[in-house]
Structure formats: structure tokens, C-alpha cells
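All protein chains of the complex are present and in place, except for one that has been dropped.
Letters are used for the chains, namely A, B and C, taken in the order the chains are written, and counting of residues starts over at 1 for each.
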């Protein structure tokens, strides 16, 4: 079992913090927990750590870093050594360099994205005790938690090797080309159908950030809210064959692709990898429906 | 087929218009279309007539009137005569006496509630063209339309006779006591499982006003919003056996009982009345669950 | 208000009664009520008339007739005269010529489909008293009732005129081309968002037969059952902008297109027609998703 518990936070660029604030608070339904002149910090209503999304003001789009929360303080040095042994340079980030985050290990993955491992983030708890089963006054979609990311790798096999042998990810599902090489890999840490998925693409890029909502009806509602608020939909409500999750994709005002995801099975270390061949690819990626504009859907950020 | 199309509006008393405004707009999710120092006027987002709910400021609770919208102008005089022939006094209300409503016929039903028949109400249409499939910026529950009411009748058989022979209602379902007398009667006009239901109770009283929401998930969400906003729940999400609708009951801040209702079958003039005996009563009223406090649930307003 | 209450039954051709029987009973979830060497008769579980679907053995596909149930015996001769006055020949069908159906009026609509008006069909009631809120032992999808049909008309304006002025249909929604001519017309009788819809196409053809299921989750489940049973899906789960209904389209083993439909608003005689222009057409037909293969979806039967 990996020392990493979960995708803890993601930081990416947005060109306008006021527009971002309007969208992420009023339409997407996140809770703002902090802001600086340069950054906005958000959490989902059912998360107990300080934040899970950071947006940094910048002229263009782009991923800044992906934060993985480890279970034990000792996992930091253990994983740091494994990463170094793999031939990747690491940097120790002192606690407090980033808001509400303790000491961290920073490195650039073989696929080019910057990643952080960290053990401490200030816990702020959920909104109220006793907790509500649905928050009654959250506007917009209101996802429960940050769920997973999909990123690009120029060399998919190499990145899968790094993630599985160094960081402890496992493969839940994969799609193989006729030569038996993976073209999509879905990797999990502890119990999700995927915490990170990969497909072939340019260095350092990401495809989307996915947030969890309660069920397929919440996915349908999310789509209606996005469409009603005149934001761009990428893929209307559908179900993945891979992961069995309900899904819809859309864009923030700047073109960052977001997914709301619901359902899917539980995984364990003994989960037998499900392997798809390309003939079943379309049923795997979108069992019901799919992107009306495939070219747009394949664009990297 | 009755000349009456539907339950067009209901008017009832509330002790505080500011409190009412907060609840009905922020928590219940109605749209305010007009207000005077004495009254608030609301519509649901998917209704096209000017209003469907009127609240009048008064020291205590109580039903003021129930408005039935007729299909043709000529239905007014035709039904007026039938009501008079039945022995009930009627009053012609000139157009404009009530906000945005044309000429009307007012009378007191045998069960003691004041009812209006009217043909004209200003049409305001839906919110936007093209319409949204879910309104993206409506706070709270956001029902689609006023659905039905349940009222008391001291003499149930007498009131059923008036509604069916004079106003053209039909019986969709009924519960009979061992002597074959109705103890609950569910009456429909055109296609709903019920537009009005009756049970034995004090003169002029009502039990609840019901609003439609999209499906059983919307009923569950309605309950969570009410509970989260610290308002009083009467019956948590459940399904009626009678009508097959999903349901939850709760109170506005003053004690007016509201229902959100979803689903149920379609009726037609040839719908064969479903008759329940008292032994199946509990499965009929609440097939799944029911009121935790039966005494509270039986209180009239 | 039209004398016609509803789409009572539809009869169409299938090449193999055994294959049809397997599909419609085990996968689609209808109840067989009668069979002859030439025909299969089915009802949905929540319908109370004898049958709503008739399949006749034939070498190829094709619509045989559409049955409209009228409210009163007298509606038969009244509508018969209106049809004749419009210049269309009618035939009086004696009661009993068709299984469990009383006297009928048969005619060919301007768009070429044979239609029957009838007042009597043997009522068989629902499965059990007291009724179940979901039938516990019905295999497959199990729709509640026959809902609507979409048919072709060579001259759309002419067919709309016939349906509205002679048969009493009303227009709920329509899509107009830039010259203001209808290219899609959605017509209702009493309370559905549509009982019959039209688009331009070849004489006598139909597009699909639609059955009602409880809600959007039931539509998603229907799609999964069809796909799991290896039958052909035409349009995966989606929502119409027009009617606001949830929908999925698929094929029986022979290529007859079926829709499962859920939700949508109630209509009344005063429903203000919603008019779409072609620029919003895609949001109107499929607000969420749509046909992956548009050419296939446009094929007539």
C-alpha cells in the first residue's frame, strides 16, 4: 500500500481572479478559505483539510503542481529517497513556504508535471457539527471533494513504471493497443477507481481536474447549472465504462477542463486489473454518450 | 371533462411578511412576482401564469381561498349556475379586484373553504427562452409548479358529491371504512393523480399545499435543504402508495404545512378508481416510511 | 379540448414473433396479454386497458396503425364527420374486428399513416390491488405506459393543420426555419408535453415509439439493460431541451426504434407554445448529449 493517501490539492493558473472567484463560488460551489493578491484557495464542503484547489493569477493557463498527501511523516523521507534512487532530483520545501502546508518534497515527474508530497495541512474540519447530509445554502454545483486528475505523458509506459514502482500506485484499468502497449492507464492509491489517469500527450500537460458529487442525478444537475449559467460544456452527462462512474465535463471561464464524477467501484490492493482492447475503447471511455466534439475533448491544458 | 383545468393559485395567511419572504425565496425557492404592504405574490419557475401563491399578512394562520382556473370564459357562467342550482350562493368578482386576475366566481364549498373560479390571469411566461432544463441560479428547493391541496370536510361524502357532480372532479383513489364510507378521497381534474384530496376534518381547514419537484432525488434534496436551514420537517422523504408519488412534508416558519411531491401516474376520464380498505391504509398513505409524529401530522391549519 | 384522450395503442410489423417475444418480455419488460399465430399483444404494467402495443408478423418493418382513444362514444361520430369534412375518407370498423376493441373509425392521415379512433377497449386493470409502487418481478426495463410517437409528414404544415383543426391537438413546442416554417412540431392532447411529434419525412413512416419510465435514473438503467443485453443503442441517456424529458433511444432486434422517456412538464389548453429557432435547435432536441450517429438517428421506419 502506497504511503500516499490521496490527491490532496491541485494548483493551476487562471488569468483573472475576479472572474475565477465568481465562477468557482457561485456556479461551481466551492468554499473560499483564503486569498492573496496572487492566489485563491478553495476547499469542497465535505473536505476537512484547509484547501484542495489553488488558483494562481497568470497570463496563460497551465498546471503549477499536484499535491499528494502522505499518511506518515516518515513517508516523506522514504519516498524522497525512492524518487532520488529513480534518478529524479527532489527539493525539500520548508513548512510554511506554502499557506497552511507543512514540510514537503517537491519533484518533477517523468511526464513533466511538478508534484509535491506533504504530510501536514491545517485541518479545518467540515462546515458544521453535526454535519448536514447536503449543505443547504451552498450555491451552484457543490462537489463533495477533489477526486482525481488526468494528465499527459509522452512515454506512458515510463510514467506508469514510476508511479507504480516508486510512488506505490496500482493499475485498476488499462486500454492496450494491438501491440499490447498501454494507451490509457488508470491508477489508484487506496480505494478509488482512479486517483490519477494517464494518456499519451505533451510534457507537463493535464487534461482535467475531477471533483466528486453524490450520484448520477447530481451529475445531471451539475451539467444543467453549467449550461444554464452559459458556461461551456465539453461532454454532457454520460457514464464511463472504465470506473463505472457517472461523468460530465465542462470548462471554467478560462478553458480549464473540469469533471464532476460520481459512483464507480471500490479498489483494494488485490483488485485484478481490467484490461480493455481498442475494439471496446469507446464503451470503456464513454459507455453512454461521449464528447460531441472529439477534437476539443482531446485538447491538453 | 371538467371545465376546470387546474389548481391555479392558493392564498393563505402568514403573520410576518419579512420572515415569509426569506423562507419562500431563499429556502423554498419561489419567485416573487409582486408585493403590497399586505400581500406577497409568488410563482414557481416553470409556471407561465402571473402567480400561484399569495400570502396575506394576518395575526393567525388560515386558508383564504383556493383558485381554480377554467378553460373557457363560458365555463364561468356554466359552473356558476351549477353551483347555484346545488344551493350554494355565488358572487361575481369583477376583473381587477385581485391583482392580475380577470372576472371570477366566488363561493364557499360545502366543506367551508372559499373557492374562486377564474378564466384570465396575466401570462408572464417562463423565465427564459430557450428554457433551461433546470434553473441554474434559483436558491433553495425550486419547485416547478403548484400541484395539489389536501383539505378537510366535515361530511366527506357530501363534499365528494359536490366536487364530482358540480365541479367535474373524478375520483382516482379512495380509502373506505369497513362500512364502505370514504375516509380519504383523492380527486383529479385532468391528468394528475390528484388535484385535491379530502379527509374528515373541521370546516374550512386545510392540511397542506403541495408543490411539484422533478423526481424522488429532488424530494430527498428538498428535505435536506429544509433540515439544513433548521426548519421543521413533518414527514421525511417517503413514497405514497396512493398516487405512487415521492413525498416529504415540512413547515414554513409559521406552521403552514407544505409538501414537495414528485412522480405519480397520469389520469384520464376512464381511469378506474382504485379502492383501498383500511387494512392496507398504511401502505396506501405511506408506502415507504411515514410521519414520525402522527398526532402532529394530523393537525389541521 | 380534444375528444381524444391519449395514444391508446400502436401496431407495427416485426419479422419474427419468437425473437420479438424474447426481447419485449425479457429485455423491454412488457406484459404479454394475448397472442395469435399472426400477432402479439402487450401492455405496460401500469396501464389498465387490454393492450397498447400490437406486433404483426411481416417480412419487413412498417407501421400498421396508430390508435387514439376518445373520451365519449359520441366523439367517434363527431370526429368522423370532421375528418370527412376535411376531405378524408373514413371507414367504420365494427366492434370486435380487432381483439378487445369496440367500434372504431379508421382513416389515413394526410401524412400517410393509418389511424384509428376508438372508445372502447376491455379494461383489465393493473396487476395487483393494492398496487405496487414498482413491480417487483418484472424482468428488464418495465416502462409504465405507452407515451408518444414521432412520425414523418411530407407537408408538415398541412399535417399540423389537420391535427389541430380536426383532431384537436395543440402545439406545445415547435422549431421554425429562418422563413418561419415549422421543421419540428410537438403536439399534445391533454397534459403531456407531446402525444405526437412530427418532422419532415416520407409518407406513412414513423421515427420511434416512446414509452414512459419513472425518472432519469430509470432512463439510465434502461440504457444499461439494452446495452448489456447486446441490443443496439441509438442515443445514450440524454435530456431533451424541448419537453425537458430524459431520454434514451435504442432498437428492437429488427430495427424498430424505441425511446424510453421520463419527466417533462404538464400541459394545459392555455399552454403558451414555445418556439425555437434553428440556432438553438441542438439544445432543443438534445440538451445533454445526443445521437453519436446522426445519419442513423435520422432514418425512418
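The rule is simple: contacts are C-beta pairs under 8 Å (C-beta built on N, C-alpha and C of every residue); 3 or more make two chains touch, one makes a residue touch a chain.
For clarity, every value in this text was computed on a predicted model and none was experimentally measured.
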*Sole residue of B:145, B:170, B:208 or B:223 that reaches the chain not shown, by the stated touch rule*: B:223
*Tell me which residue among A:67, A:204 or A:263 touches the hidden chain in the full complex.*
A:263
*Quickly run down the residues of chain B that touch the omitted chain.*
216-217, 220, 223-224, 227, 236-239, 248, 283, 286-290, 292
*Of the residues in chain C, which ones touch the absent chain?*
26-27, 132-137, 139, 215, 217, 221, 224-229
_Using the document's contact rule, name the residues of chain A that touch the chain not shown here._
1, 5-6, 46, 48, 69, 71, 123, 125-126, 129-131, 133, 144-145, 190-192, 214-217, 239, 241, 244, 262-263, 265-266, 268-272, 274-276, 280, 283-284, 287-288
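Here is the rule we go by: only the chains that are shown with their structure count from here on.
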*asked:* Centre to centre, using CA atoms, which chain is the farthest one from chain C?
replied: A
*Averaged over CA atoms, how far is the centre of chain A from the centre of chain B? Could you give it in whole Å?*
46
_Centroid of chain A to centroid of chain C, CA atoms only: how many Å?_
44
_By the touch rule stated above, which residues of chain A touch at least two different other chains?_
217, 224, 227
